[in-house]
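Note that one protein chain of the assembly has been removed; the remaining protein chains are unaltered in position.
After this line comes chain A, so read on.
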Amino acid sequence: MEQTSRIRRILALIEGPQTLGRGPRFWSGFALVLLLACAYPAFADSYDVGNNVYFFNWLFMALGLSLIWGYGGALSFGQTAFFGIAAYCYGVLTINLGDAYGLTLFSLLAAVGCSALCAAVLGYFLFYGRINGVFLGIVSLSVTLVLERFMAQTAGPEWTIGSARLNGFNGMGNMPSLTIPWPGGPIVLYPDLPLYYVTLALLIAVYLGLRMLVNSRFGNVLVAIRENPLRAEMLGYDIRRYQLMAFVIGSALAGLSGVLYTSWGNYITPASMGMTAAALPIVWVAVGGRSDLTTTLVGALAVLIVFQLLTIHASQYALVVMGALLVITVLVAPRGIVMALVEATLRLSRRKEAR
């Protein structure tokens, strides 16, 4: 009895003050979208389905950045560093350990853990030093840029870990994909239907889990810190600890993106951590509406798809459009374009009800 009520209390956190969307209307919409996402492979070529998993891979990093920047108010421009750390860890581990006995899943956990650990160490110095918010952004960006330069110069044969060569600027390839050990023979997650469903399930789990997290006590304190750090501190909260925890969770999610991306394409290069790569997550999250998980998810997916289409049809203008999108968002809809649309719709429907 006690236990079920506790579980119910935790599940109730899925709706709350820190997330948009509640009530039957939102959840039926959610179910509809989910249904469409599940049915999508039935209407598409399995090759396309596998390719489109690419978009899902990035959303974990976007959700993590929403937690750090949108909810926690800490500018972290270095998410791609944790993406890269986990990606390289996964590559080195799987090339050395192979893909039997579910060792790729162990590598996934180890790689994500490694990026979380790096985030904890860096975050300790940043948050416990009570660094100015502006500096947080540039120090994390510097870490990313230096890491990129470091990986780019590992071309020589002396940069070998076990049997994995880091390969410098050209990047590391040929690591095995994630493989799930199964009684009837292991399921290798090539870019195909199984990978699509596994990634989708993971995404839903992370989304719902984060919803519960931000509506819990932890999330409320985090938002209180964003709104007014001094007040939160006066109320007795150790703001450094809360911000550090958000930073570590968000960075672990960036690491998860890194592992999924590497496993999906069997390839990782230092350029995935460079200045341009670091800017893109900022664009996804800012354009969507960083202070809510749902708008972040919708916005990030939309921007990713637009960016992909632009890269195919007008490759050199894609980055110009992304930059312009970022500037316009900040000037016109500082809380995010998707967020602005949601707010406008809510206002309209409320006005109708008032009549």
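We adopt the following convention: contacts are C-beta pairs under 8 Å (C-beta built on N, C-alpha and C of every residue); 3 or more make two chains touch, one makes a residue touch a chain; residues count from 1.
By definition in this document, contacts and distances are computed from a predicted model.
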From "DsrE/DsrF/DrsH-like family protein", "ATP-binding cassette domain-containing protein", "Branched-chain amino acid ABC transporter permease" or "Hydrogenase maturation factor", the hidden chain's UniProt protein name: "Branched-chain amino acid ABC transporter permease"
Selected from A:68, A:223 or A:325 as touching the chain missing from the view: A:325
From A:47, A:106 or A:125, residue that would touch the chain that is not displayed: A:125
Residue among A:275, A:309 or A:346 that touches the chain left out of view: A:275
Residue in contact with the excluded chain [from A:14, A:37 or A:138]: A:138
Absent-chain interface as seen on chain A, which is shown: 75, 77, 122, 125-126, 128-135, 137-139, 141-143, 145-146, 149-150, 153, 274-276, 279, 282-283, 286, 316-317, 319-320, 322-327, 330-331, 334
